[in-house]
Structure formats: C-alpha cells, structure tokens
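With one protein chain held back, the other chains of the complex are shown just where they sit.
Chain lettering (A, B, C, D, E, F and G) follows the sequence in which the chains are written, and residue indices restart at 1 in each chain.
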Amino acid sequence: MKKILVLLLLAVFGIYLADVLFSLEFGKQFFTDGVKDFYLTKGPLDLKVSNTITAIIVNFRGFDTLGEVTVLFLATTAMGGILYKKRHKVGARSVLFPSSQIVMAGSKILFPAIILLGIYVFVHGHLTPGGGFQGGTIIATGFLLMLLAYQDYTVSHKVLTIVESLAGITFVVIGLMGLIKGSTFLENFMPVGTLNNLFSGGLIPIIYIVVGFKVGAELTGLIYTALHEKD
Amino acid sequence: MDQISFDISIVEYGFFASAILVILVGLYGALVKKSLIKIVIGLSILESGVNLLLITIGYIQGGTAPVFSPQLLKDMPLTLENIKALGNEMVDPVPQALVLTAIVIGFGVTAVALSLVIRLYRHHHTLVIDEIKNLKW
Amino acid sequence: METKTLYKKLTSVFLNWLFLFIVWNAFTSSFQAQEVITGLIISFLLALFTSRFFDCCSLRVLHPVSLFYSIVYVFVFLIALIRSNFDMAKRVLSPSLPINPGIVKFKSKLQSDFAKMMLANSITLTPGTLSVDLIEDTLYVHWIDVKTDDPEKVHAEIAQQFENILLKIFAE
Amino acid sequence: MNSIVLIFGVFLGGAILTYLAHKLSNILSSAFFVLTIFTATVLFYLKVETGDVFSFSLNGLHLEWGITSFSWIFSLIVLGLGTMAAVYSISFMKGKERLGYYYFNFILGIFSMMGILLSRDLVSFFIFWEIMTWSSYMIVVYEGRSVQKIGIKYILFSAMGAYAMLMAIVIIYSQMQSVMIEDLIYSFSSFSISYQIWLPILLLTGFGVKAAMMPLHVWAPGAYSHAPMAYTSVFSGALSKMGVYGMVLVFSTLISQLPEHTIIREVVAWLGGITAVMGTLWAITQDDAKKLLAYSSVAQLGYIITGVAIGTELAMLSAIFLSVLHALFKGTLFMVVGAIEKQTGTTNLTEVTGLIRKMPWTFIAALMSIIALAGIPPLGGFVGKWMLYESLIGSDHYILVILIFFASTAGFLYCYKFLFGFFLGQEEKEWDHVKEAPASMVVPMLILSFFSFLLGTFPGLILKPIDQGMQSLGYVPTEGHFWGMSVLFNEWGNAVVLQPILYAIMAVFLFFLVFLTLKGLKGTRYVTTKDISSSGEVPGEFENLSYKQNFFQPFLRAVEPVMKRQIDKYYTGIGNGIEAFFNYVRRVYSGNGQTYAIYVIIFLVILLLFKNNLFG
Amino acid sequence: MKEVLEIIGALFVLLGGIFLFLGGLGIVRMPDAYNRIQAGTKATTLGGMSLILGVGLMETSWLIKAVVIIIFIAFSNPISSHALARANYKRKNFPYLKNTKGVDAYKDAYLNENKEEQS
Amino acid sequence: MIIYLIFLFVLLALMVGAAIYSIMQKDLLYAVIGTGVISLVLSILFFILQAPDVALTEAAIGVALTTIIFIITIRNTVRYEDEHDRKENK
Amino acid sequence: MIQIIIYVTFGFMVLGIIFSAWRIMKGPTAADRILALDTLTTISVSGMVLLAYVFNRFIYLDVALIYGVLGFIGVLVIARYLEGAL
Partner (left out) sequence: MVGSPILFVAVPLLAAFLIPLFGFIWKELVRIVPGIVLLYLLILSVSLYIQVLQDGTIVEQIGGWAPPWGINLVFSPFTGLLTTLMLFLAFIIWLYSYRFKNVDFEPSKKYFILLLMLVTGSIGIVLTGDIFNQFVFIEIMSISGYALTAFYTGRDSAEASFKYLIMGSLSSMFLLLAIILIYSQLGTLNMADIASKAHLMKPEFRVLALVFFIVGMGIEAEIFPLNGWAPDAYSQAPGPIGAAFSGIVVKAGIYSIIRVTFTLFDVEGTMQFLVLMGMITLVVAEMAAIKQDKIKRMLAYSSIGQMGLVLVAFGIGTEEGVFAALFLMVNHALVKPLLFLSASYLVFNSTEKSIRELNGLGKYLPLTSFLFALGAIAIVGMPPLSGFWAKWSMLTAAANSNMILIIGLVLLVSVVEIVYYFRVVNRIYFFKKEEDVEPKKPTINAMVSMIVLGILIVTIGFYPDLITSYLHEASESLLDKGKYIQDVLSAGQSIIQ
C-alpha cells in the first residue's frame, strides 16, 4: 500500500521534473551572461591558475570551501560526539586480527606511495584535476590501508587534532590576512607567478595544501573513530 | 590522432533521464525501505543523482575540462582573446565546483547518519525503522 | 647495536626518499626545476615520516646486480603474465572448461616479507595459480590445474623461476 | 509628575515592595500592602480630577489615560471595596502561605481595575484588562484546589472574551488608525454596516464573560468560590463590574448609534433575565455558602445586565446603582463567609449553625447585606430593583419584568437559607469554641453594610454622581426631570417615598427578632441536630437532622427540568470533543521518520499539482 | 616513428580490450569464486596494463604516467585478489574440487588457525 | 560511433540498475557493493562529461571512504535487512 | 584505423562491463561480487585512460591513477570485512 503510494508520488514528481528538465537541450548553455565567462578569463589571466575549478573553489568561491571544510570538521566532531561512550573497552582494537603477510608487506610499500600521491594531488591542485579534498581523501585512504592491514596500527588522536586544528587556523588566518593586507577576506595578496608553473596562483596552492592536510587529518580521524566503534 | 568528436546529441535526454531515475530510486529507498542502513543508502544514491544532474547542466557539447594545461595552450600568448577562445570551448566550471562541495557535504552527512544508525542499534537492537518510534505525537 | 639500528633507519629513510622521489617525478612527469626541488623536499619529509614502515629492502637493492636482475625479473614476469593470460583465455573460451582446481602448498626460501610478497604476487599473475595465504614461509596456492600435491614439485613447477631471481635481487 | 502616573507608580511600586517585604516579614508586607492601597486611594481622590489626561505614545499608538465622571463612579466601587477588602485581608490571610504572592496579585488586581477605568483608549484598556485577568487568575488558583478545572475554565473564558475584544479593537484600529474611545464614538457611524453589527457583539462577548452573562458564566461560580474570600469580595464586587462598565460603554455609545439596535438590546436583556433566573435557581440548590453566593452574584449581575441592555435612562441609572450596591452587599457577604470560614473552618450551610450569638457583629453585617440583596426595603437593593422594574415596564418589557420579579422573589429563598443556615437554628457543641472574628475583619464588613444601608436610605448620594457620569456618556442631562424619573423618589430626591413605612416594618421585624432571641436565651434546652435520642425513630448514624438538609426540596422538584440542562455540561462536552479531535489530529506525528519523509513528498506533489493555481 | 608507435599502441589497446573482455567472460564462466578470481585478476590486469601501455605508446609524452598506472595496477591487483581469495576461504567457501578428488592443502592450516583462536 | 553510444547507455543503465539493485537487495553488504558500483559508474560519467575534478572526488570519496563507513556500520549492526533473512543465512 | 580500434576496444569493454555487472547481480557469494567490482574497477581505469586519449587531455590520467589506487583499497575493505577482521 505504502509502496504504491510512494511510487505514485514519485512518478508525479519525476514526471514534473523530467517535463521541465527535458525542455533544456543537453550540452547547450542556456544563459547569455552567466558568471562562468568571468571565471574562465580571470582564472588564468589574473590568478594564473590553470585549473579554473580550483580557482573557483579556492578563490572566487573560497568561502564555500571554508564552509565545506567546516562541514567535514563538524562531521568528525559529530561522529565523535554521537559515538561517545563513557567507558571505552580497554585495548579495543579497530581490527580483530592482522591481515595476511602479503597484504601487510604490500601496504608497507603502498602506504608511502599513496600518501605521496595525495600530496601530489593537492600540491598540483591548481594545475591538474584534484586538490585539497581529493588529496586529503587519498591520504586518509592511505591510513585506512594501514589500519586494515595491521592490527596494532594506531594513529595518534592528538596529532590528528593538532594537524587538523592548525590547518583550519591557517586557512582562516590566511583569509583574515587578506582582510588586513588587502580589503576583503580571502583576498589574494601574494604574487601570482606564471601560468602552469608549480609556484603560481598566489594563495591558491597554499590554501589547497592546508585544506589537504585538514581533510586528510579529519577523514583519518573519522575512519579511526568509526573503526574503534565496536560492541 | 585528433579529437574524436564525442557526439552524444542522440542521448540528449539520457543523462537527464537517468539522473532523475537515480534520484527517484534513491527517494524510493529512503521512503519505503525499512532498514535504517537502507535509508541511508537511499539518501546517498539520491545525492549521486542530484550531483549527476548538476554536472549534466554544466556540460557543453564538445567542451573540454576547464583546465588550461600547457598541452591545451600550446605556447599561445596569454592574451584575453586566446583565453576567451579557449574558454568558449570549455564546459561550465561552476557546477563542477558546486558538485565538489556537494559531494563532500554529502559524505559528511552520510558519516553522521551512519554513526547515528550505530547509536540507534546500540539502543534498540534493531534496524527496522517502524520499531524505532518512541517519540511520537 | 645502536649504530646498527641507526644505520638501518638511515638506509630505510634514504631508500624511502629515493623511492618517493622517483614516484614523484613519475607523477609529475615534467622535469621542471620547481617540480624536482619540491619533489625532493616533499619526498624527504614524507620519507622521514613513513620510514618506519619502509623496511622492505636494504641498500643492496641498489647494487648493479640487483638492478640487472630486477629488469630480468620484469621480463620474466611479463612473459609469464602473457602466457598465463593466453592460458586463461584458452580455458575460458573452450566450451568444456578444462579445469582441475585445488589448493597446494610449498615452502619458500625467501626471507624478507617484501620478497615473499613479490613472489606471491607473481604467482598470482602467472598461469593458473592464485596465492591464497602466506603463513610464515609456507605459501598456499590455488591451482586451477593441479598436477601434483607434493610441495617440492609444486615449488619447482610454480615458483622456481621467480624465486631464483628474487633471491638474487634481495641477495639472501 | 502626572497624578495618574503617580498613582500607577504607587500601585506598581507598592506591589513590588510588598512582594519583596514578604521575604523579610509578613507583618511588614501586610503593612505595605494596606499602605499602598490606602495611599493610592487617598491620592486618587485628592489629586485626580476629571480633566487630568496623561497621553503618550507607545509602539506608534497614541494612548491616553484620564478619568471621566462615569468611570469615577466605578472607581468608587473599586477603591472603596478594594480598601475594605485589603484591611479585611490582613486578618483573613494570617497564617497562610505565600502572602507576598497574594498581596502582589491583589494590588495588581486593584491597579488593573483602576487602569481600566482610567484608560481612554482601547489598547491600554485591553492591557489593563488582561492584567486584571491574570492577576485574578493567580488568586483564583491561589489555594490550588481543583485548580486544573476551575482555573483553566476561568482563564479559558477570560481569554476567549479578551480575544473577542482584542479582535474588535484590532478591527477598530484598522478602520480608523486610532484607538481612542472618543474617536471610536465619533467615527463609529462611518464604519461599514457589518462592522457596525459585529464590533459591538465582539466587545459584548468580551465584557459579557467578565460580567458572567448567561452562556458565558460557567467559570464564575467556581472561580468565585475558589478564591480566598477576601479577594472574592473584590472579585465579585468590583471585578465583575468591569464587565458592566464595558457593557455600559458599548450600549450607550456604540449600540445606540446603530439604526437597528433593538435586537441586540433585546437579546442581551433577555440573556440578563435568564441569567438572573438561572443564577437564582442554582443558588438555591447550593449547600455551600460560597457557591450559593457565587450563583447569587451571577443572578445579580443578570439584573444589572438587563438594565444596561435596556438602556433607557432609568434602566441605566438603575443598573449602575445596582452595580454599586451589589459591590457593597456582595462584598460584605463574601467577607462574612470568609469570617465564618476563618473561624469555623467550613462554609457548609448544613454543618454550621447557630453562630448568631458567637459572631453577633458578623451577623449584623450579614443581615444588612442579605436584606439589601433580597431587595427588601429600606435597604439599597429595594431601590435599585424598583427602578429596574419601573424602567422595564416603562419600556414595555412585561415578560422580562415577570422573569426578574420571579428571580428576585425566588432569591428570598437562598437569602433565607444563608442567614438561617449560618446564624440561626440550634447551636451545636461542635461550634462552641467559635469566637467573633477579629476587629479588622468585622470593621470592613460593618462599614460596607452601613454604606448599603445609607444608600438605601439616601440613594441620592450616589445617584447624583451616576447621573453626571451618564451625562458624560451622552445621555441627556437629567438635572431638570431627574427626580421625576422614578415614582419611588421623593421630591428632593435624596430619599425614598416609602421610607417611613419601611422603617416601621423594619422596626417590628427587628423587635420580634430581638424578642425571640431573648426569649430563646432563657431556659431552653438545646438539642443538637445530630441528637438521635430526640425521636422515637432510629435514623442513620450521622444523619443530619437539621431541616436545612434538603431545604427546598419541593421547590427544587418543581424546577428540576430547568436545572437539569446545565450549560456547563455542554461546554464540557464540546471541550472533550475538541480535545479528542486534537488528539486525533496530532497522530499525524506518527513518530516514524519515514512517514515524515513521505509527508514531504506528498506536500511536494501537491505543490506540483497545484502550482499553477497557487503561484499565478 | 610516431605513426609506428601509434599503430603498436593501438594494437596494445586492442589487445587490452580483448583481455578485459576475456576477464569479464572468465568471471562469468568459471564455476567457483577462486577460479573466477584467477580469471578475472589475470585477464583484467594484463588487459588494463596493455591498454594503458598502448595509450602511453600512442601518445609518448604520457608514457611515464601510464607506466606509473601500470605499476600500480600490477602491484595492487594481485594483492586484492589474494585478499579476496583468503577472505573467501575464511568465510568457509571451500574451493570447487572436481570429482572431490582435488587437493586442498590449505584446509589443515585453516582449521589449525581456527583451533588456536578457539583455545 | 554507435559503440560510444552503447557504451554510454550501458553506463547509464548500469548506474540505474545498480541503484535499483542496491535498494532492492536484502543483503546490506551487497547493497553497499551496489553503491560502490554507482559511484564508480558515476565517476566515469563525470569523466565523460568533462569534469575530471568531480570524477576524482567521487572516486576518492565514493569508492573507499563511503564503503568503509558503510561496512563499519554493517559490522556494528546487522548484515541483513530483516531479521528473517539473517536467521536463514546464519 | 586507430579510431576503429578504439571503437572496438570500447565494445570489448562494454561487454566486460556487462559481464561484471551480471556477476554482481548474480553472486552467488560475496567474493564473487567483490571480484566483479574489482574487475569493473580495472575496466573503468582502463576506460578512463582510453577516454583521456580520446579527449586528448593528459591531465585526465590523474583520475585514472587515483581511481586505480583507491579501487584497490575499496576492495580490500570489503575483503577484510568478509574475513571477519573488521
């Protein structure tokens, strides 16, 4: 009964949505003077950032990114708060037993590489696809690999917290520096360099590195908290 | 070999339709399924559909990713005209930026949701949503 | 004793650094000065942090002999891989599915974890075999076409060619 | 400083001071309490004159405070009764808990009533009205007995009334962008016809609740009987008069402007009449003195409402006169009950007997008030009722007259019951320890009953100000023919024609009373009402043999069909129905998160389906 | 030179495609999980490697990165399939043995391990 | 040419199919695998729609992280959607 | 010529995808599904590289690289869960 009702409702919803969306033509631009053109010219020319998406995320709409980082931060905090129990079982392991020697040996060599990959992704955020979030996620995945492979692998919560906090603080402080040095929050106050060089884009790589560290630490903490949740 | 023109005008509505379908399927899961985890799965599927829709909106036929890589610039001088010409052949970067944010946010929400599911299971020893209604009326 | 651990540590940091630096350059695949310098710094810092896991090998791997055998290994491996694929293709495509699966075991002579892992991986990718588990130095292998279950013979059949080269690479 | 603001300041400051002083000592608090009310009273009569206006603006509204000669009359009721009740309270409340709370709300009550009288605009009127409501509510529930029932009923009806009033005020404001009562009177005729009909009805609903008009009276008995008696005297005496005050305003200024006002007048007058009859009947059936008086109040207010609704000059005059008198005698009677309650611990008429010798002064006060209440000459009640009959007859409401006459005659029954039950009859050992109430309780009673006597004898004392007040409401100045208006008055107007005869009757009655009492004192053996040895039969063990038990049995049997249909029941039924409905509705919050999510989609689909209708 | 490389690359790509397909076919046809893992891993690993190498050859400036991807695939795929096989065994899904005559040398080790855990 | 379209349609269909699969599947582990497939296909679709950044993010978050969190939840709760199935499968 | 080869390759990949999808649907054990997912991942990585070539963007290779690495860990997670280690 409920299923039929829901299906009917969804059908109506879908039909209306499709009706409107199908009036759009796939692969066409539907507006004449959007903000897009501005970004596509200012990004490479003024900011010297070849990846326009990065330019948008970090600079034009950097505030969103600050919010986004905060969301992740909050998700970690929230998870900690929600899963909080008064007594943690002494010696609770995240993983019941270690994996086979093959995986252990493999992860030993993959781990630095994955971390390096993460760093590469966020350092080159302004040149290639990817950036802080993706890099951070990759780093967290690297830690996840270690946590999966080894039973006794621990990540220091304190270090994670410190990294996370420092990164967050740096982000905000950079923003505030923009307010002081320039006139607005998150304004670029560094030389922008030349397009497609590693050292270009002014603040953008710096912010993305900060974001990378922060996201990496946050997601690692999140996974770590979740893994230790066991009855 | 140069660009193979990836002409997908025939599938004009394919992306829209499947995005909408995914949204609907996700919604169905969130609305009908009894298991809490299933609901969360439904919600995350929903998310994916919305993201796909957003990217589809930003797609421009024959456009390429909005990254001015050296390969694309080919030693052109960095003038406004050149950049504009290149930019006109690129897809809309704004929806992509938005989707990036949306994905990360969605992940955060999923994480919180799942930790709540664990809490609920700890408390009620069931995952059936119909049995978890101590708070009503 | 202390000097030895320090030495071990330093080698692992150095090797790690080298490894990461190579990987970095492979990632960037542009050899601009900026990139290289950044890569040096980053991979050094990272090597410091992750060196505690990077104990796969000693400095011996940089010896020319090792490097030579490494290349040999790659070729042997590739040949085995291709062979295995054709073998697999044959099995898959033949309508009767000519298989006789089973799990066999043998003991490996290799010492270091890394070497054992390489061996296991190689075995996985070579014809008709799939390493299921590695306990101490006993390797359990799922063999799609079991010919024998005597460990010695199995060893000769499956692992001999790789193990010899690996022994040379890691000089054990 | 403006004198009005000064008085309000005194009230508020006094209230807070009293409350705080209560934390230190009860005596200090009591002193502050009485002092506050006295100071305010004195200040009011010394300082405030009719011309005084204090105007200010608040939230973009122009508000004004000032006294008119009409509201001055009601201020007499409020302050006079208030002062007396305040003095009475001190002894009455001695030894009770939360005195500070009581005093605080008492002062606020008096303050808000004065505020109502002093407001010249509707908004401050409403504000004071609401302060009055909740401060009185606080005292109604003060003792906490069946508070969830009585208190809620009171606050519910008050709120409905107040909101009806607020709605009217809001509409008035939107119509003329001003809330001054004067402006309302002038521009009322320019309102559209539907407003002209609906606004008075809304206002009357509001006032009718406080004045305990027929279908809206159900809160009154409970509230009157549950408040401490010291406050009930104010409650029933003064607070309900605020409703009357408002009704007078509405009838004399708004409804009189309506082209077809008679229907409203008739309806309200009939409601008043029915209120009177029903109140009386219910009062007769009560065994509890408080309840009895409470219903009697309802009945009395019925007369007044009828008078107000008829609205001829004489009717209005009589209604206002009755209001003043009702304040006096009902105030006294509640105080009497309070005194008895204080001394004996109960107010059940069937239990307490023969207090006449133990509480003689109380008895005198009670007697005087009862006479006034019953409308027996020479006390004030008679004058008022006479005038009412006269005005009703004068305006051709013969059936109403019969109704009211019936009510007031039947009223004798409960008057008798009250008097007899408490004071006369056999004495019982149980009540031997009972002593006269303390002086501070007796004196206010006596003063009040003296005034009701005075006004019965010299109604001119109060009729003159009333006349002046009515002039300010737009009634023609009656200076010339005023005394001719009623056949009752002598040519000087300060006394009643039938005076000497009445005095004679009174004297004989009193003589007999004294004689009988004296005779009874000698050599009579008192048998308690529970003495079962007095008869051959063997009644039940604790059966009360007093014939107060089932006092008016035959009469009650006669009126039973009328009594059975209590309006209260209908209200309860409606209330229960509504609550059940609400209970049903709130099941939409099913507790299932998924259901809520489905609601979202349903809502969305509805919006989608009707989007063209909804959004242009 | 460039053309030749392109042609070679294209051939590699085609080979890769075929092996990817074979991998898919393998996991469909094989009778039990272990055999499927064998088929899937080998075929897709080689398929992916050769396809990527082919692309690297077609566009020589991409070669280094392509090799990196190849190495990653070659390194990680066997590990994951090994982990999968082990996990499958630990879930008591014992291998399909033809005519129940085949050998299962791992069973003893597995049972021993379980005993240790229980004790 | 037509093969590209088939490729695309297969991907789109696979995505929708995986969505339906993971909603309908009683075993939550398989449902999680289904979501993995969804994000995988989604990632390719993003890639095709010229959004490498998004594809990267979807891959990074959708494949490993979401999976691990779901898996952890399943580990801490139950693997099957309703109690009935759990009994049968144990 | 090259174009045709690429078309054909895409065709093979489509078949591979369909087979893997079928295996995911069909099961029967969890390992089969994960294996299919793994296969799908590898095919996707290859497909991405090929698409990068089609689109002629070098930077797209990064995506494939990262996808390869992460897909491996995703499979490992489920494998470890199946093992009972999580």
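Keep this in mind: a contact is a pair of C-beta atoms (placed from the backbone, for glycine too) under 8 Å apart; a residue touches a chain by one contact, two chains touch by 3 or more.
Because the structure is predicted, anything quoted here is derived from the model rather than measured.
Q: Which of these, D:Asp52, D:Glu130, D:Asp183 or D:Glu436, touches the one chain of the complex that we don't see?
A: Touching the chain that is not displayed is residue D:Glu130.
Q: Have a look at D:Leu6, D:Ala159 or D:Leu258 and name the one touching the chain we're not showing.
A: D:Ala159
Q: With the missing chain put back, which residues of chain D would touch it? List them for me.
A: 57-60, 123, 126-127, 130-131, 133-134, 137, 141-144, 147-148, 151-152, 155-156, 159-160, 163-164, 166-167, 170-171, 173-174, 579, 581-583, 585-586, 588-589, 591, 593-597, 599-600, 602-604, 607-608, 611-612, 614-616
Q: Please identify, in ascending order, the residues of chain A that touch the omitted chain?
A: Against the missing chain, chain A presents residues 16-17, 19-20, 23-24, 29-36, 38-39, 42, 59-64, 66-68, 70-71, 73-75, 77-78, 80-82, 84-86, 158, 161-162, 164-166, 168-169, 172-173, 175-176, 178-179, 182-188.
Q: May I ask you to list the residues on chain B that touch the chain which is not drawn?
A: 23, 30, 36, 39, 43, 46-47, 50, 53-54, 57, 92, 94-95, 98, 101-102, 105, 108-109, 112-113, 116-117, 119-120, 123-124, 132-135, 137
One rule holds in what follows: only the chains that are shown with their structure count from here on.
Q: Over the chains that touch one another, what is the least number of steps taking chain C to chain D?
A: Between chain C and chain D, the shortest chain-hopping route counts 2.
Q: Going by average Cα coordinates, which chain is farthest removed from chain B?
A: Farthest from chain B by mean C-alpha position: D.
Q: Between F-G and A-D, which chain pair is linked by the larger number of C-beta contacts?
A: Result: the pair with more contacts is F-G.
Q: Could you give the separation in Å between the centres of chain A and chain C, each centre being the mean of its C-alpha atoms?
A: Each chain's C-alpha centroid was found; their separation is 33 Å.
Q: Would you mind pulling out the distance in Å between where the CA atoms of chain B average out and where those of chain F do?
A: Chain centroid spacing, chain B to chain F, equals 13 Å.
Q: Any idea how many Å lie between the Cα centroids of chain B and chain C?
A: Chain centroid spacing, chain B to chain C, equals 38 Å.
Q: By residue number and range, which residues of chain F touch two or more other chains?
A: Those would be 1, 4, 32, 34, 48, 50, 52-53, 55-57, 60-61, 64-65, 68-69, 72, 74-76.
Q: Please output the residue numbers of chain B that touch at least 2 other chains, ranges allowed.
A: 1, 6, 8, 11, 14-15, 21, 27-28, 31-32, 56, 59, 64-65, 67, 69, 90, 96, 100, 104, 107, 111, 114-115, 118, 122
Q: State the interface residues of chain C toward chain E in the complex, per the touch definition above.
A: 23, 25-27, 29, 81-82, 84-85, 88-89, 91-93, 97, 99-105, 117, 120-122, 124-125, 128-133, 135, 138, 140, 142, 144, 146, 149
Q: Mind listing the chain A positions that touch chain B in their complex?
A: Those residues of chain A that touch chain B are 2-3, 6-7, 10, 13-14, 17-18, 21-22, 24-29, 34-37, 39-41, 43-45, 50-53, 56-57, 61, 64-65, 67-68, 71-72, 74-76, 78-79, 82-83, 127-129, 133, 195-196, 222, 226, 229, 231.
Q: Using the touch rule from the top, collect the residues of chain E that touch chain C in their complex.
A: Going by the criterion above, the answer is residues 19, 22, 25-26, 29-32, 34-35, 37-39, 41-43, 45-46, 61-62, 64-65, 67-68, 74-75, 77-79, 81-82, 85-86, 89, 95-98, 102-107, 109, 113.
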